[in-house]
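My structure is below; once you've seen it, I'll send some questions.
Missing here: one protein chain of the complex. Every other protein chain is in place.
== chain A ==
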Amino acid sequence: MAKIIVVTSGKGGVGKTTTSAAIGTGLALRGFKTVIVDFDVGLRNLDLIMGCERRVVYDFVNLINGDSNLNQTLIKDKRSDMLFILPASQTRDKDALTPEGVERVLNELKETFDYIVCDSPAGIEKGAHLAMYFADEAVVVTNPEVSSVRDSDRMLGLLSSKSRRAENGEKIKEHLLLTRYNPERVENGEMLSVSDVEDILSIPLLGVIPESQAVLKASNQGVPVIMDDKSDAGQAYADAVERLLGKDMPHRFLELQKKGLLQRLFGGR
């Protein structure tokens, strides 16, 4: 059975697209046929992060309007035969995605894919609502700060009341993904800790992704950071994918790395 996973947050810029790319790629690398769908109409970041922006011909809105078919529209990833991208439209018309159209496309994708990862736009308005409405599971991306946690809380409220599953009396499986986690700033009291956030949101923790240079580097190269298996963020995303698939993995990168004497002397960062 195909699973629809929405990556959502409420607040903008917390790492949804980075996460969608990483998780989608991680699932494909583990042998699941996966498509990542960009719901962020007008912005279109996913194809940049995936490094396939030059190959975009048709997009989600074309597909909905019947201007193109699935074969013409899906972009096959260079790195994995199991991975496809459905790019967002550049149109300024925020109403281009219709609930009926989205449902039809998702149903069609369900016939051939194991996982459909939906990259939600920021906010809790129409676009974000459409991205989560048909989901079976939700990865709620949160940064360890009060405003992001509050927005995630609101989004969780919507997931449990304004989704297809909620309307049918079922539950969306919820996962907390804490991103841009900086143990040093947590220690200094500038950021909420993992347990603070878990305590407020009270949903299971899928993973903690550290704040990392590797993320920017990867996105500049158009390579999902999970491919960088030497990096802390890449490894943390890989662990999160394993947990998503049901494996029990210890959480890493939560503690401050003790700095060496030289680093302390010269304030290396």
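The rule is simple: contacts are C-beta pairs under 8 Å (C-beta built on N, C-alpha and C of every residue); 3 or more make two chains touch, one makes a residue touch a chain; residues count from 1.
Methods note: contacts and distances are computed from a predicted model.
Its UniProt record calls the unshown chain "Septum formation inhibitor MinC C-terminal domain-containing protein", which is the correct pick from "ATPase BadF/BadG/BcrA/BcrD type domain-containing protein", "Unannotated protein", "Benzoyl-CoA reductase, bzd-type, subunit O" or "Septum formation inhibitor MinC C-terminal domain-containing protein". Set against the missing chain, the residues A:A2, A:L43, A:A166 or A:A214 yield one that touches it, A:A166.
Of the listed residues A:I200, A:A214 or A:L254, the one in contact with the hidden chain in the full complex is A:I200.
The residue from A:K126, A:R150, A:K173 or A:R243 that touches the chain not shown here is A:R150. Interface residues of chain A facing the missing partner chain: 150, 153-154, 156-158, 160-162, 166-167, 169, 199-200, 202.
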